[in-house]
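Shown here: the complex without one of its protein chains, the others still in place.
Note that the chains take the letters A, B and C in the order they are written out, and that residue 1 is the start of every chain.
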Amino acid sequence: MTATLVYGLAGSVLVGVGLYGFAVRRHLLRQILAFNIIGSGLFLLFGALARRTPDGTSDPVPQAMIITGIVVAFAATALAEALAERYQELTGRTALEEDSKPAPPDEQESELRG
Amino acid sequence: MIADAVTVLLIGAGLFFFVAGTVGFVRFPDVHSRLHALTKADNLGLGLVVLGAALQAPDAATVLKLVLVWLLTLAAAATVAQLLARSALEDGAP
Amino acid sequence: MTDLLYVAALVILANVAVSAWRVLHGPARADRIMGAQLIGTSGVALLVLLYLIHGSSGVLDLALLLALLAAFAAVGYVKSRSADGAGDPEVAGGEDP
Partner (left out) sequence: MIASAAFDILLCLLIVTVAVGSVAARDLFGAVALYIVYGLLLAIGWVRLGAVDVGLAEGAIGAGLTGVLLLGAAARLKAAPDPPRLRIVPLLLCLAVSLGLGAAVLSLSVPQPGLVPLVQENLAASGVGNPVTAVLLNFRGWDTLVESVVLVVALVGVWALAPDDLWDGRPGAAQRVKRDAVLNTFGRLLPPVGLMVGIYIVWIGAYAPGGAFQAGTVLAAVWLLAIMAGVAEPPPVRRPLWRALLVLGPAVFLLAGLHGTLWGAFMSFAPAKAKTMIMAIEFTLTLSIAVTLAMLVLGRPRRPA
């Protein structure tokens, strides 16, 4: 039971840490890292709750789902990294534009030309 | 019983080298001396821990696996030490 | 015996914490990768201890896997130092032998 509690709480904190990083950090790679921290926090939470069986064995169904999750998260990370790289090539920037502050018109035009 | 005692002794000795390596890693003044502290002491420490664990192994396959663990770590440490030392030189470390 | 093994595992975990400090502060990039490498070796030692504690051979398989991949981050680092990600500190000046 201790393990469920300790790792479950750690997972909860990790989700918050990742969310904060995702909200505050502007660089695309930092956002990708933060997103992965949210994901792994949720996996840890899920895995901790899988551990609360009366005899202490870990429930295999969540484990199988976490394994698929880890591999898919990695594939998504690789795709996001490739997108960030292409975005930098086209715009010269490594952070997405703030929504509230549209780019000046001449800059927008150069973006369209790619 | 004797095997248990020897295991504890070997693991204790291994821990000593781990701690020594880490102290060197934190306290030494430049990249190359830190690299020196780290790649030697830690792998000796791991070797002792592995040896201690091998005394508790239930079968030969486990001993083989433990030895493979140590050999792989040694090969990795030797390679990494070379590459990092050269890369630090290129970066202009003393 | 188990309690002693846990104490040993705690000592190694403290080592990991100290190395993590080096990874955070550097100063050189090589220091940070070295720290990650040290944590890799410590992780293998931790798993060997956890194998003795849990007695499940899968834990030893994980130690074997981490030992096999121990050099990856460092090799990835020395490769990433050049602009095209293909450099090697063993090749002076970056030309082909």
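Methods note: a residue touches a chain if its C-beta (ideal position, glycine included) is under 8 Å from a C-beta of that chain, and two chains touch if they have at least 3 such contacts.
This is a predicted model, so every value here is computed, not measured.
**Q** Any idea which chains on screen the missing one touches?
**A** A, B, C
**Q** Given the full complex, what residues of chain A touch the hidden partner chain?
**A** Contacting residues on chain A, toward the hidden partner: 1-21, 23-30, 33-34, 36-37, 40-41, 43-45, 47-54, 56-68, 70-72, 74-79, 81-86, 88, 93-95.
**Q** Touching residues of chain B against the unshown chain: what are they?
**A** 68, 72, 75-76, 78-79, 82-83
**Q** Since one chain isn't shown, list which residues of chain C touch it in the complete complex.
**A** Residues of chain C in touch with the missing chain: 2-3, 6-7, 9-10, 13-14, 16-17, 20, 23-24, 26, 29, 32-33, 35-36, 39-40, 43, 46-47, 50, 54, 56-59, 61-62, 64-66, 68-73, 75-81, 84-88, 90-91, 94-97.
Assume only the chains that are shown with their structure count from here on.
**Q** Suppose every chain is reduced to the average of its Cα atoms; which one is closest to the average of all protein Cα atoms?
**A** Central chain is C.
**Q** Among the chains here, which has the CA centroid at the largest distance from chain A's centroid?
**A** Result for the farthest chain: B.
**Q** With centres defined as the mean C-alpha position, give me the chain A-chain C separation in Å.
**A** It comes to 23 Å between the two C-alpha centres.
**Q** Whole-Å distance, chain B centre to chain C centre, using C-alpha means?
**A** Chain centroid spacing, chain B to chain C, equals 11 Å.
**Q** Residues of chain A that contact two or more other chains, please.
**A** none
**Q** Using the touch definition up top, name the residues of chain B that touch chain C in the complex.
**A** Residues of chain B touching chain C: 4, 7-8, 11-12, 14-15, 18-19, 21-22, 25-26, 31, 34-35, 38-39, 42-43, 45-46, 49-50, 53, 56, 62, 65-66, 68-70, 72-73, 75-77, 79-80, 82-84, 86-91, 93.
**Q** Which of the residues in chain C come into contact with chain B in the complex?
**A** Contacts found on chain C: 1, 4-5, 8, 11-12, 15, 18-19, 21-22, 28-31, 33-35, 37-38, 40-42, 44-45, 48-49, 51-52, 57, 60-61, 63-64, 67-68, 70-71, 74-75, 77-78, 81, 89-90.
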